[in-house]
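My questions all concern the structure below.
Note that one protein chain is taken out, while the other chains of the complex remain in position.
After this line comes chain A, so read on.
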């Protein structure tokens, strides 16, 4: 089985988020980048397939050379090869198109993407990618088994789970559940040493039209201090809600 795992290079969850250039660009100064958590669950599941059922795992990312440490970490964890599509990831559609080119060329059986990346949280790339390469698609995937060309996938739905059977080639939008947090792998020292020796191919991007452009970003207003009102002081509560918070 040939597996392609799509890896987003995203700010660590504890990063301070700021914008520059009049709130049009994310300020990456001093920010630590990591493998997008949803993608990491997928990568770990891919490693499971590799070890238990035999598979060749390639990781792919759309980004500039700054994202290479993230790809190399995926190699250190155990992926066999990496591809970087050399263009900044600006919007979901162009990213999906770039990934589709690589996916078609490599004739992958299974493409694992994260349900969404934790930076812009668009959640659109996996679905678009599936459509572009005309593959089956399961989103919000929390369990995946593959036997021959048949796949059984469980996805999260409102208030429960749904298990579907489908066939390869398949794209999934994966998340926690594919594996658990305790299954996530820490690259071992030998893996880190080997990562340098594995192929990291850089391919140039095909030109795609830009369907959307971000005009500006803003941060949510910071949460104010909490005022505690004694449980028997209803008058004060009404007064605060009416005159201060102006919600009633």
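One rule holds for everything that comes next: contacts are C-beta pairs under 8 Å (C-beta built on N, C-alpha and C of every residue); 3 or more make two chains touch, one makes a residue touch a chain; residues count from 1.
The working rule: contacts and distances are computed from a predicted model.
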>> Can you match the unshown chain of the complex to its UniProt protein name from these: "Acyl-CoA dehydrogenase family protein", "Probable peptidoglycan glycosyltransferase FtsW", "Fe-S cluster assembly ATPase SufC" or "C-type cytochrome biogenesis protein CcsB"?
In response: "Acyl-CoA dehydrogenase family protein"
> Considering the whole complex, which of A:45, A:73 or A:155 touches the chain not shown?
Replying inline: A:73
> Of the residues listed, A:53, A:121, A:167 or A:188, which one is in contact with the missing chain?
Replying inline: A:188
> Which chain A residues would touch the chain omitted from the figure, given the whole complex?
Replying inline: 16, 30, 68-69, 72-73, 76, 186-190, 192-193, 195-196
